[in-house]
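Dumping the structure here so I can ask a few things about it.
As you look at this complex, bear in mind that one protein chain is not there, while each of the others sits in place.
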């Protein structure tokens, strides 16, 4: 079950701008969703009014502005759905559903939080950081990218007090190497009360292992192909760590406790 | 066989403007097509880069500007393809093929031509009139519409010397009634050397009968659902008046001599 | 005086407030959709396929988007009949729509056991016997592929249940009319069709089928022309009512199925893409009935067959 009754309707494009060579931010006016949304939840957007592409595309909430009644998503153009979305114009009407899924659990001790982001996994952390900073909790974000072109959000996160450390294998970041290597190093140096991770499967899997070893409770935000995003189709599974049955990412997640997830699964 | 090797490629949108409540003119930069095109031919445009809608949409050439290397189509928004086309933006790349089909035969005596247009059937007459007026031939255009909102092109045609008489059943035109009634009246009053008609099936059928009776040779521009526009699929048929086999509108037409066409056909 | 409902219809003894029903497996147990519209708009709620024992469903990727379509390989994930009755029926009973339970078995015995178990459950209005699921190894589609097997399952379920019996056919056959006649003769009260077309996709980088089970079921607008054709064929072949489905996304699609002969129409993939599909289609059909000058949509049923 989703936490709020999701809103399904039309929202107007307030802004759709390129923030990095392949990365865009789409801002939509949708007071209902803005009012109900929590960090870590997502929206499901129709890229076309036609039947191809047929399915909506899910994106994490990247900005939640209750006052303005807007939400944003930060997306990378990877295929035809995101290509079409990048063509959305100011004032255009967009068909979307949200907020969907369970967001980050922030009711746990989190004086000193650690974010681990891989690539577009950076998207959900800004609203999370806002909630944390409102409570005077501190946060460090380890942010891995392939190259400088993939970097987004750094200055925004810093503005609201997050300490951002970037990692890349091409040397463009603070740390030369994988974000999970940076994580290993960081966990040796500092103690954190709560971890949040979002990014590619392999990165999340390694992050889980490292945090488990460091006894740091970790929440992961997962992805899956989704047909409905609502719990109707049961298509968006990932195995539970009990080895028996499945989580449904759209309703049980997308954020789950890492220990509940079996990352050994592959498609 | 098409008359010229058609060009298949990408053209840039130079202009896409609303000229009446539901009618738009799209102008594309495509020097190859502009150079080869003749009045009465058409272009086949992809409305979407996706598979739905799957088929291209055919439109008569409404402007042929060799000097600028542009062509235009005048289109009415009637369904999802034309809806999508109306969203084409300045500079956008459009996938089109053209020029296609056989245009109007202008090598016949045509000192005093008569155009009969119904609704969007007005589209191909401007370039035809340009050719005729270049040869100092005169032309009268009987133009039937349902209401004033459907009117387009009148002043343009007049500028190049065409005498336009409009007919409508709501009384917005010069003549109150059907364009074919206007035609009957006109044929009683004046002699023409050659007739050209474009419009709905029933209108063309009645026009054929009237012109036949008046011994006025008539060319009609026909429509059909088209899958290829190139003669590949054999799907765009209309029966020959020989009662035996079919014309293929995309290659034998869209312009045919009215006497060669059996208008009794219905889908 | 009561307002006349131009969409009210009846099917196999059930009275439906509209011809619109959910397609099994695309609307769970109706909880989620109830957040989007009044389920009373539905002629019936056809629930996700139920099996005797709980099933966790298939491992690996379960969904593949295709041009205007969707391949699924859910593998009948469901809580099993007991947990369905205790966990889902209380909610379903409170909805203002008859509940049709879609059942699947690996063996004939399982179908019989499911029929027996569900027969007296309060709130269960009819059974939809799924002899067409492509996503389970044994059983499933095998029953739907031969007239003999289809008839046997139907007879058996008939023997074990007093409930109206709807048999859901597989489209992956040479002669859908023959299967329809076979299940009619075996005692089916209605037929629903189509289930998904068997399809697949291959990952060209890993060079392997994307689905662990290689094949999955194709649904959505892509299959509508095939579904409509089969409904048309079956309408001519049998006297029992037909629930038509397969790609219905707009009221125009629904109207086509009714004209082809469907008494009711199932909305599946469309609801997943747009949870407001049912109310939108409901409104459109109502207006269509009025424009066509009929007092009830049922007057249009099968009209496409008239010469």
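Each chain carries a letter (A, B and C) given by its place in the written order, and its residues are counted from 1.
Definition applied: a residue touches a chain if its C-beta (ideal position, glycine included) is under 8 Å from a C-beta of that chain, and two chains touch if they have at least 3 such contacts.
Keep in mind that this is a model prediction, so the values were computed, not measured.
Across the entire complex, contacts from the unshown chain go to A, B, C.
The residue touching the chain not shown here, chosen from B:56, B:76 or B:156, is B:56. Touch with the chain omitted from the figure is made, among C:33, C:228, C:245 or C:297, by C:228. Although one chain is not displayed, chain B still touches it through residues 1-2, 5-6, 8, 46, 51-56, 95, 97, 225-228, 230-237, 239, 244-246, 265-267.
Across the interface with the omitted chain, chain A contributes residues 50-52. Counting over the whole complex, chain C has residues 64, 66-69, 71, 145-146, 172-175, 197-202, 204, 207-209, 214-215, 218, 220-226, 228-229, 232, 247, 252, 255-256, 259-260, 288, 300, 303-304, 306 touching the chain that is not drawn.
The rule is short, and it goes like this: only the chains that are shown with their structure count from here on.
Annotation of chain A and chain C: jointly contacted by B, touch as defined at the top. Distance from each chain's C-alpha mean to the overall C-alpha mean is smallest for C. Chain centres here are C-alpha means, and the one lying farthest from chain A is B. Averaged C-alpha coordinates put the centre of chain A at 36 Å from the centre of chain C.
The centroid of the Cα atoms in chain B and the matching centroid in chain C are 47 Å apart.
Looking at chain C, residues 67-68, 221 sit in touch with two or more other chains. For chain A, the set of residues that touch two or more other chains comprises 51-53.
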